[in-house]
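The structure appears below as structure tokens.
Of the protein chains in this complex, one is absent; all others appear in place.
Letters A, B and C mark the chains in the order given here, with residues in each chain numbered from 1 onward.
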Amino acid sequence: MAFVQNLPFICILLSLFTGPLSSILSGKMTKKLNLVMITAVGIMSAMVLAFTVKSGEAYTYMMGHFPAPWGNEIRVGVLEALLATVFSVIMLLCIVGGSKEREEELESTKQNLYYIMANLLFCSLLALIYTNDIFTAYVFVEINTISACGLIMIRQNGRTIEASMRYMIMSLLGSGLLLLGICFLYDLTGHLLMSNIKEQVQILAATGEYQIPLLVCITLMTVGLAIKSALYPFHTWLPDAYGYSTMSSSAILSSLVSKGYIILLIKIYYRVIGIDVIRASKITNVLFVFGLVGMVMGSVNAIKENNIRRMIAYSSVAQIGYIYMGLGLGSEIGVIASVFHILSHAASKALLFVAASGITRASGKNKDFASLTGAGFRNRLAGIAFTIGSLSMVGFPTFAGFISKFWFAQAAFENANHTKTMLALIVLIISTVLNALYFMKTVIRIYTPAPALAKEKNYQNITVRGQAPKSFAMICFVAMNFMLGMCSDPIMKLIQSGLEMFG
Amino acid sequence: MGIWILLPIILPIVTGMYLLISSFLKHLKSTESELKTADGSLKPVVLLTLIVSVAAAFYASWTGDKSITLFYLMKDIPICFKVDAVAALFVTVVSIVWLLVGFYAFPYMSHEGEEKRYFGFYLVVYGVLMGLNFSGNLVTLYLFYELMTVTSMPMVLHNGSREAIMAALKYLFYSMCGAYMALFGIFVLNKYCDTLAFVAGGSLNTVLAQGNETIILIAVMAMLIGFGVKAGMLPLHAWLPAAHPVAPAPASAVLSSIIVKGGVLAIVRVVYYVVGADVIRGTWVQYAWLILSLLTVFMGSMLAYREPVFKKRLAYSTVSQVSYILFGLAVLTPAGITGALLHVVFHAFIKCTLFLTAGIFIFQCGKSRVDELEGIGKCMPKTLWCYTFAALALIGIPPASGFISKWYLAQGAFDSQIGILGWGGIVVLLLSALLTAGYLLPITMKGFFTEKKTEELEFEKGEPPMAMLMPLMILAFLAMILGVLPSGMIDYAAQIAATIL
Amino acid sequence: MSRKLSNNEYQKTRGFRFRQWFDGTKDPYLGEVEMKPVRDLSTATQITSEKKSDKKMFLELVYDMKHNTQVKLFRRLYNAFAVLFCLLLVAMLLAAVSNLPLIGVADKPVNNEVSQRYIENGLQETGSVNIVTGMILDYRAFDTLGESHVLFAATCTVLILLRVDKKGRKDKIAEQAMNDRLKEPKNDKVLQGVAKILVPPIIIFGVYVILFGHLGPGGGFSGGAIIGAGLILYLEAFGFAKTERFFKESTYKKTSLGALTCYCLCKSYSFYTGANHIHSIIPLGTPGMILSSGLILILNICVGIVVAGTMYTFYAMFRKGGY
Partner (left out) sequence: MMNLTNLLANYGEAAAMILFGIGFTNLLLQNNLIKKIIGLNIMDTAVYLFLALKGYIAGRQAPIVVDGVQSVEAYINPIPSGLVLTGIVVSVSVSALMLSLTIRLYRRYHTLNFDEITTMIKKEEK
């Protein structure tokens, strides 16, 4: 067995171990440690990606001395490695980009706690991506929830604490349902390991036993994960949480955490239940409908919003709607489009958050549009970055957003059901127009010159060097968006092959 | 060889970007006095770039067909450019107008301020338009169409006043709506066409299309309406009268003479080069399109007739005139297409002239309402004569150019099998021609023949500087002369029509 | 701006914080000052009036169903929806349960080769007499690893929320903490007497439960909880002053760090060797002896330390936001 195959496990253990280690170090040290750790994990994941692409097949890795159904194991394929790589890059950039805010908004004595939370969150994301055991997945979902809550409320004011209360309530409902679904599944199949569960489920589906419990536990797990990943009607905690927590937390949460749950859901569909059973169970239609509603309502709420951070938060509600719409189409290509959209949205939304914070810093940290006027001139790089992010969100060609929209449309066409096709296309266009409305409004606002305002409120200009980490993050994110938009083909191929070896 | 196409696209964009960035840097040390001061290096840079790229554009478009593929945006969807007859026609018109208006704009913008930003965007938009005209497939076209919207918007909100911003938002939102309806169409066609590249006569895959006619027709209709936004077609025309008056005169001149033609070009490409005319002939789509365009023609003229503000009146007349073109395209007959293409050229020159005249009126004596212009001919006769020629051409009085194109439009309406709509169309065209006379000529009348004595008129300045008058005269002259000896152009347009039908 | 410093620099200074705390400005957007500042008696009346106004506001916005129709409508809808949802859920679950395999019978999918191997070879493979311990600490150790980190994460969140930083803002809770200290120890003879008798056996029992986790019922979690309970009882009886002689935050951090590190290292060793099919050098020992079953004993001790520390930390934090 090649040494490279150990790397995923080493990644998980490393990120897990840096959590406790950070607890005794000082804030600065923990930051360094955290950055080093994430970089190392990114490099290792890239190596794993290269290895899996070369070998062209997924492999399983025993966690312990005991083979599959008895011990835990993790399973590594192209898709997992790809996601791990991209996630670590985005995590790194988010942490780098938000360092200044953290220094100002967090108490000096609680800096290191932030990084503990970040490390544990990252670890849980990796574990969710790699694990092949559904109960392990549950445990790490809980870690994910708790540490995400920590990231929200570490900047302490009424809004964030209330928001994290809402968040906890919602996600506890979700994880309760998820746990119950897992128990049902265990009861029906007698296994906790995904592949074995799939075999058993196939047998059950063939013999037609336990149909109702099977359906129920599919529903439970789907609803649970949908609640946790803030699908439309369950999004109430989201705007406050993203709007008032410190910037890097918002970026990480919106671009990674909710995606982690969605990936777990995809994993459950493909590896635990089997996609054909899912299709037969028609649960996808429910997701489809909720996704469509989310796509529209999220954008509508975003239009009504007067606080830029909350606006971006609402737009990510809409984007999650896109992803669920893709899943709901139920076709292979739909899922591919969703996975690609997970990547592209992660890139562009994190960019938007970083850029927005840059803009608000140039406007005396006010987030309302009135005081953002002309901020594009006060903080040039942030203005440009925000524009690019908005264009990517709006689906401007040569940026990531356009490609994912294009693939969603293709997926809609692949779908046999014509009403679904038309619905998907029409809602796609409508929500795109709404996106354009509020993003372009913001862009025009930040490029309306207002020297008078700036003078009267004495807003400082922020140079590129004056915010070096943020500039670095923004440039990297812009490059990422551009890359995803320009050469989407290889990534699409990766995702495709990854999904093939996923099930 | 194909590399020549890139020059007129890249060069202006790069130069414009340079200008923008430098003006941007200037903005940072934002003391008003510094912003006001213009620097001498601007004019030579802009003119040099314009001339070089125009020359390159001519060279690229008139030395045989060529094509170039930049890179693949997605699997089998390249970003590629291609020269063909239509592209050559549009490129020529755009280049001439852009160059002349560029000359005109220098004195004008000197009192609007922010020249660097304005000319930066002016150049960028020129490059983008070149890309639009040369684009070789639908996705490239869409890309440059969006770019055109985004980059031409700052010219609208040049003086960042509140109504300017509102108008720009309106413009942006309408165009984006249209673009996304078109995008929907692109998604559909990508499924049912062999290729999104432009093939004369269309490349619809009949096997795939079997049984999906409805969705294809819906898609085509969506694209017609979507691209029709730029061309000011009926349901989504409202941005035009809002955006033109607030923009500075040179900007509104190019907006209504060139940018709107971008929509026309897109429609030509979609209908005749991707879908194919036969697909929509005789379907509800054609009739809907005809009816919409005719309604727009009539309504535009009516509104223009009632409009007191000069530039707004011209904007409404643009709405109606561009729909002449759309009508010509919609009848799907060679004569109709010929007329439409001719009208594209003529209307570009004419409407440019009219807007520049309006600009001169504002520039010299700050008069923007029609009723204030009484007796203007006494103090600036040359300008008013140019205006009058252009007006006559637009109305279509022989031998002026407008007559030719309208003649062909009418002929196209005759020999198309659209029954009553053909006749109705001709009636509407004549009616709207009368209205055109009704809303353009009074200015000439009042301008020259007024009861007031010369000393009663309160126009502080006389004729504008030569740099503004010259382009005006050239354009007016073009508008007339093309009507006097049109044979070359008619053959060219007829040839295009023959190839694409 | 009359001051020398620019606005941003000034906002970083202590003086600015102090002033903000002093006049009690708090801005939900900036959120520098979180707690309500200490108010002296002169402002008490104003506070009460504020309270009154709040009550009035609640009456209008929350409770007044008659006038505030939209609240009423929303509440009605929400409740109806929620109840409906829950009833639906319960009905669904019952329907599912009614089709599940029966309780207590041996032949159902749950009792398959997995549990069989755990029971039949567990003793030999893990060396642990207590099969459950063997399972969670050796067969499925990855879950348990995650689990102990769940505890750790929870502790950190509680620290984030409730820890009062001495050198940080000194505000209301700090005050409360002070008073709390002054009151202690509440010389409650009975409590102290009982504690004197009970605490040592409790802690010893906890240690026993941990150490015999692999031989009988018990294990790290339960034992740790017991030790934590003992510590809490001691704290209640003798107060923080005495407790801090041997248990500070640093103690918690160091012990839990040590425990988790040890845990991670052991597990990564066994994972690594297991995955690469290297024979693990850890002897399993003879089952039934206390020093047996390889790593399980060590892991139990680690878990026990973590859990005990966590329990005590929770209590101390809730009690007065510090050790």
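By definition in this document, a contact is a pair of C-beta atoms (placed from the backbone, for glycine too) under 8 Å apart; a residue touches a chain by one contact, two chains touch by 3 or more.
On a predicted model such as this, the values are computed, not experimentally measured, just so you know.
Touched by the hidden chain within the whole complex are the displayed chains A, C. Residue C:A154 is the one among C:A154, C:I210, C:C266 or C:I296 that touches the chain not shown. Which of A:M153, A:I278, A:L292 or A:M492 touches the hidden chain is settled by the complete complex: it is A:M153.
The missing chain lies against subunit C, touching residues 26, 28, 34-36, 51, 54, 57-58, 61-62, 79, 82-83, 85-87, 89-90, 93-95, 97-100, 102-106, 110-111, 114-116, 118-123, 129-132, 135-136, 140, 143-144, 147-148, 150-151, 153-155, 157-158, 161-162, 172-173, 216-217, 219, 221, 287, 310, 314, 317-318. If you put the missing chain back, the residues of subunit A touching it would be 135, 139, 142, 145-146, 149, 153, 156, 158-159, 161-162, 164-165, 168-169, 172-173, 176, 179-180, 183, 186-187, 192, 212.
Operating definition for what follows: only the chains that are shown with their structure count from here on.
Most remote from subunit A, judged by the distance between CA-atom centroids, is B.
Two chain pairs are in question, A-B and A-C; the one with more C-beta pairs in contact is A-C.
Of all chains shown, A has the CA centroid lying nearest to the centroid of every protein CA atom. Measuring from the averaged C-alpha position of subunit B to that of subunit C gives a distance of 69 Å.
Centre-to-centre, using mean CA coordinates, subunit A is 27 Å away from subunit C. Contacts with at least two other chains are made by no residue of subunit C. Of all residues in subunit A, those touching subunit B in their complex are 377, 380, 391, 394-398, 403, 405-406, 409-410, 412-413, 422, 425-426, 428-429, 432-433, 436-437, 440-441, 444, 448-449, 451, 454, 461, 486, 488-489, 492. Subunit C makes touch with subunit A in their complex at residues 1, 6-8, 12, 26, 28-31, 34, 92-93, 95-97, 99-101, 108-114, 117-118, 125, 138-143, 145-147, 149-150, 152-154, 156-157, 159-161, 163, 165, 167-169, 250, 253-254, 256-257, 260-261, 264, 267-268, 270-277, 280. Looking at the complex, you find that subunit A touches subunit C at residues 1, 5-6, 9-10, 13, 16-17, 19-21, 23-24, 61-66, 69-72, 104-105, 107-110, 113, 116-117, 120, 123-124, 127, 133, 135-136, 139-140, 142-143, 146-147, 149-150, 153-161, 180, 184, 186-191, 200, 210-213, 216-217, 219, 244, 364-367, 458, 460.
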